[in-house]
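Missing here: one protein chain of the complex. Every other protein chain is in place.
What follows is chain A.
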Amino acid sequence: MAKAITQIRRVDPTPEELQAQSITKIIGALAENGESIIKMLDIVSQLDQTGILDALDAILKKRVDVAEIMIQQMNQPTMHKIMKNGMNIFKFLGSLNPEQIRMLMDGVGHGIDKATARESDDKKTSLWSLGKAMKKPEVKESLTMMVSILEGMGESLQREKDHVH
């Protein structure tokens, strides 16, 4: 005779048993990764000494508040501009041909060298000598390039204007 019964006696492990189980697990993992753990502890101790851990702790505990303040700050017109500008600058840099930029930068570098060398001469530059310099092929080259840049810029600005109208 086995009547229907519903009583169940659970043999739950004692808190001590549960603790012992989990400690055994942890010790096993520690033993396997001894060296890395020691390194990590060192890093943690350094972080603690510098106070970074305290700051992190506070940020994590207050993460929603902090995120809300941060996001509020970021959600301002000036921040939008900074982000847009930042992204535009990145885009601009991305659109340039590195080889051309290298040539240009080399040129500018060399120019600066020359300029500082001239400074030490401490001689005044006459208008005449400037005019004469214009004839020099090196100067002509640079001027042509600068005019080209101005021209290109103008074209682009013109286009934007047309678009607007």
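We adopt the following convention: a contact is a pair of C-beta atoms (placed from the backbone, for glycine too) under 8 Å apart; a residue touches a chain by one contact, two chains touch by 3 or more; residues count from 1.
Following the convention adopted for this analysis, contacts and distances are computed from a predicted model.
Peer 1: What does the UniProt entry say the missing chain is called, choosing from "Sugar ABC transporter substrate-binding protein", "Cytochrome c-type biogenesis protein CcmE", "Putative oxidoreductase YjgC" or "Xanthine dehydrogenase family protein subunit M"?
Peer 2: "Putative oxidoreductase YjgC"
Peer 1: Of A:A20, A:L41, A:A58 or A:M87, which residue touches the hidden chain?
Peer 2: Touching the chain that is not displayed is residue A:M87.
Peer 1: Among A:S36, A:N75, A:S95 or A:S126, exactly one should touch the missing chain; which is it?
Peer 2: A:N75
Peer 1: For chain A, which residues lie in contact with the unshown chain of the complex?
Peer 2: 1-11, 64, 67-68, 71-72, 74-75, 79-80, 83-84, 87
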